[in-house]
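Removed: one protein chain of the complex. Kept in place: all other protein chains.
Labels run A, B and C following the written order; every chain starts at residue 1.
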Amino acid sequence: MSSRYIVRRVLLFLLVIWVGTSLIFFLPRLAPDRDPVAQRLGNLAATGGINTEGLDEMVEAYRAKFGLDQPLWKQYLNYMFDMLRFDFNYSIAMYPATVFEIVMRAVPWTVGLLLVSTLLAFAIGSLVGALLGWPRTPRVMHWVATPFLMMSSVPYYILGLVMMYVFAFKFKWLPLGGGSQYGTVPTLTWQYVWDVVHHAILPAASMVVAGVGFWALSMRGMMVTTLGEDYVMLAEARGLSPRRIFFRYAMRNAILPQTTGLALSAGTILSGSLLVEVIFRYPGMGSVLYRAITGFDYFMIYGVVFFVILAVGAATLLLDLIYPLLDPRIRYSRK
Amino acid sequence: MSRSWGYVRRNPLLLVGVAMFILLLLFWLIGPQVIDVTRARPISAMADQRPSAEMPLGSDSVGRELLPNLLVGSLYTFEIGLTAGLIGLVVGTILGFIAGYFGGVIDSFISTAADVALTIPALAVLVVIASVIKEVLNVRNLALIVAALSWMRPARTIRSQVLSMRERSYVEIARLSGMNDWQIIVQELLPNLLPYLAATLVGAVAGALLAAIGLEAMGLGPQTEPTLGMTIFWCNYYGALLRGMWWWWAPPIVAILYVFAALFAISSGLDELANPRLRRAR
Amino acid sequence: MNATPLLEARNVTKVFASRGTIGARGTTTVAVNQASLAIHATPPSIVAIAGESGSGKTTLSRLLLGLISPTSGEVFYRGRPMEAIKGAERMAFRRDVQAIFQDPFEVYNPFYRVDHALEVPIRRFEPHKSAAERRALIEQALDVVGLRVDETLGRYPHQLSGGQRQRVMVARALMLNPSIIVADEPVSMVDASLRASILESLLNAHDQRDIAIIYITHDLTTAYQVCTSILMMYSGAMVEVGSVEPVIKDPLHPYTQLLVGSIPLPDPTRRWAAVQASSSAAGQHSTTQGCPYAPRCPQVMDICRTEAPPLYAVSANRAVACYLYRGAPAVATEDVSALYIGA
Partner (left out) sequence: MSAPVLQVRNLCVHYETDAGPVKAAENVTFDLARSERMGLVGESGSGKSTTVLALLRMVTPPGRIRGGQVLLDGADLMALSPEQMRRMRGSAISLIPQAAMNSLNPVMRVRDHFYDTILAHDRTMSRAQLAAHTGELVEAVGLRPNVLRMYPHELSGGMKQRVCIAMGICLRPKVIIADEPTSALDVVVQRQVMETLGRIQRQLEASIILVGHDMGLMAQFVDKIGIMYAGRLVELGPVTEVFGLPLHPYTRLLINTLPSLDAKAVFKGIPGQTPSLLNAPAGCAFHERCPDAVGDCWKAQHVLTEVLPGRWVACPCHAGAAA
């Protein structure tokens, strides 16, 4: 594989992390001559806030690092240094738990839900899209797929709300929310695993249903383009079976831009899943972020956002590194 | 002209989308004549009322009447989406043209910036900004914040289109006919991009709506305005779903589905216009 | 031939660099390497630039048209360096040096009717002309190339045949009364039965209106038909230059010999000689030093691999860049054009 390609992608990843963290540092500070965070923290301290314990110390620590008396570049360096060490201070609302601890507890839930539903949606959607672009596919497939295609543009959480109403509230088939039965202790038993899966079905389904349409739609477009290529025509003239042409010639090539699309959509997908978590009170990063926003848990917001940027950057990097394995033209690029 | 009409007639999706959109416009135009929009404010009606002849969509827990709420909210929401989408399109188109047409260092810079900005999840950045200025967040501010992160996709699309068009011989012929760079961009390249620009606008509006409603659903929207996303936030906040108040949460959802369905129909229709190969697939 | 040439390229080299984004070094390609060429107005030159794809012939034509600028060397228009031509003078140059391109479809903006391609140059170069005057000019130009106005104007490019489209482009060029037309493969994408009429109108323009012609082609037969002198290019470099008659009838450079021998003559009684062309691995990579043709050349010598040959003046009407002829006096490349091309 071309080492230049890898170096380039890793550099891009570092650039993304750097620009992202810098943006969230500088943008709020563009507000003229005030430090809204310090103000808000001050208010909390004055009124007694949610959790007075340790608040004074945190306000003090914040002032020392980011106070108005400090020059901006010094604040920035402090901030970047903390980010590099994953040091996001304490959670204001849940003192003395640190932000890092809380985020780490939430990460497995988010990653599990997100990974399974995204991969399912991508795989099913790509296959359906490929079939929709294939002239031999029976007409009935088009009719079946149309509602899914229509739902491709609907935000996940909107679909989640509807599903929650129908399947959890109305028919009571599935739990209304949460990650597992309230109060259960995580153990490696079938009962617990089933409980987790049971709770994940609705949030995952709302992401898969909307995702399938999205991937099917773009795959259909790619497929139509690919079927117009000379090598597909020649494959038929060589006497290959339709099945072989479909998988090895058409779909195999159409999946390439689709993979790029997946990398480009990583941010949108993660954002969507965070909102689904909010709707379903799923114990992942989305819910943590939501609680942090409503309770103005300032350090928490920064911690979660940093992880979100990191995760999307890493996912994109991973897909960029997988891509050459799928496309020999990148792998064996001649100098 | 008759040629374009012929296209549109063979393109029912586009027609459906535009019709849905016109219906929405009518709702916004005629609505305020029939509905008292002041009742979209809290404590203007009795709280928690089911739909009735008097209040067709009932009221919520803080005493907003929900039909005016829907009217005002959907209009605000669309205003945010359209403003942000338009700004994103204009900025993105200008950047895309500069990058694609002039190339060189400026292209490397713009392309890398767009790639980086595209990888940073918009929601993350928006959450940080919005949470800090939550109190002063109004419809216009929200639109501007969302717009700041809506230029990348248009910039990418337009850049690649310009890049491929710039290689066409008609650009060289235009130069030999005495045109300068700006005349070539405006008179030769831009007209060919019209279907793309339209499709990109629809995409940018949809993207901006998605981001804005998402932010609002987290509570980071105009606190005093009943936009669709904020209504969903309040539903969630007051547990409307679990309390069986379907008249509260269903209308904004239906409205959002409707808007996205209309945008979807228009964009697939435009896609077919811009990419005739897709027509064969049906 | 003492007069200042109308258009002249002196030792031009064009290097294309593909730029990478962050972390990527670009690659470079030498498209044109030390080429010289002069086109005269009186009597008007009619010159072929011939070579295969990748030989740099199209890049050379773009340099002459001022569409790109050389990496080194200079292009002169009526004795003035190209980059010094600005403002009104630039407009005069633009009008005076016209072009016809290979693909008769891509030269039209699909958004507009074909009229657009004819109207724009008049609007730009003669803004005072009224709509009626423009129309008259256009109709007259179409008539010259044998097109009927009612079958041409008001149509979209895809509604015309390839031959019609290319003839409209010829009309467009002639309408501007240029001193020179650069025709880049003008007939390679046109059906055989229509080629003749396009070449004929070019030749008529040369004979009757004293328009100089640069004919860029990979087709040696039409080059022979149309032109008086020829510049053969290989891998960006000039390999053989001179009058078209001897170069094609009796090629000296091994590459020209191979090329002439590979022409598919439309005569079933004169088929390709059974000599197997050398080296099937006809790579595009040329070594930076030595003769670019050395890796493929059947008569290659040691010196060919280390040092690029100069042009040797083998006779009064041609020069060859090949060590096989090193007995002949070498000529400086910038003088070559004055001696052999455009006469």
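By definition in this document, a contact is a pair of C-beta atoms (placed from the backbone, for glycine too) under 8 Å apart; a residue touches a chain by one contact, two chains touch by 3 or more.
Note that the coordinates shown come from a computational prediction; the quantities given were computed from them, not determined experimentally.
Visitor: Who does the absent chain touch among those shown?
Guide: Its contacts among the visible chains are A, C.
Visitor: Out of A:Pro71, A:Pro138 or A:Gly239, which touches the unshown chain?
Guide: Once the missing chain is taken into account, the touching residue is A:Gly239.
Visitor: Consider the whole complex, including the chain that is not shown, and state which of C:Val15, C:Val144, C:Leu258 or C:Met301 touches that chain.
Guide: Of the listed residues, the one touching the omitted chain is C:Leu258.
Visitor: Which one touches the absent chain: C:Val15, C:Leu203, C:Met301 or C:Ala328?
Guide: Residue touching the absent chain, from the options given: C:Leu203.
Visitor: May I ask which residue of C:Asp191, C:Asp210 or C:Asp302 touches the chain that does not appear here?
Guide: Among C:Asp191, C:Asp210 or C:Asp302, only C:Asp191 touches the chain that is not shown.
Visitor: Hey, which subunit C residues sit against the chain that's not shown?
Guide: For subunit C, the residues touching the absent chain are 52-53, 161-164, 191-197, 199-200, 203, 218, 221-222, 224-226, 248-249, 258-259, 262-269, 271-272, 276-277, 280, 282-284.
Visitor: Take the complete complex as the reference. Which residues in subunit A touch the chain that isn't displayed?
Guide: Within subunit A, the residues touching the omitted chain are 135, 229-231, 233-241, 244, 248-249, 252-253, 256, 326-329, 332, 334.
In this text, only the chains that are shown with their structure count from here on.
Visitor: Most remote chain relative to subunit C, going by C-alpha centroids?
Guide: A
Visitor: Which chain has the mean of its C-alpha atoms lying nearest to the mean of all protein C-alpha atoms shown?
Guide: Closest chain centre to the overall C-alpha centroid: B.
Visitor: Any chance you could check whether B-C or A-B wins on number of contacting C-beta pairs?
Guide: Output for the comparison: A-B.
Visitor: On a C-alpha centroid basis, what's the spacing between subunit A and subunit C, in Å?
Guide: Using C-alpha averages as centres, the distance is 55 Å.
Visitor: Distance-wise, how many Å sit between the C-alpha centres of subunit B and subunit C, to the nearest whole number?
Guide: 50
Visitor: Please report how many Å separate the Cα centroid of subunit A from that of subunit B, as a whole number.
Guide: Comparing mean C-alpha positions, subunit B is 21 Å from subunit A.
Visitor: Residues of subunit B that contact two or more other chains, please.
Guide: 112
Visitor: Which subunit A residues sit where two or more other chains touch them?
Guide: Counting only residues that touch two or more other chains, subunit A contributes 12, 15.
Visitor: Flag every residue of subunit A that touches subunit B in the complex, lowest number first.
Guide: By the definition above, subunit A touches subunit B via 12, 15-16, 19-20, 23-24, 27-28, 31, 36-37, 132-133, 142, 150, 152-155, 157-158, 161-162, 164-165, 169, 176, 217, 220-221, 223-225, 228, 264, 266-268, 270-272, 274-275, 278-279, 289-290, 293-294, 296, 301-302, 305, 308-309, 312-313, 316.
Visitor: Which subunit B residues qualify as touching subunit C in the complex?
Guide: Listed in rising order, the residues are 103-104, 107-108, 111-112, 168-170, 172-179, 188, 191-192.
Visitor: Contact residues on subunit C for subunit B in the complex?
Guide: Going through subunit C, the ones touching subunit B are 19, 21-22, 65, 67, 91, 94-95, 97-99, 101-103, 106-112, 117, 120-121, 124-125, 169, 172.
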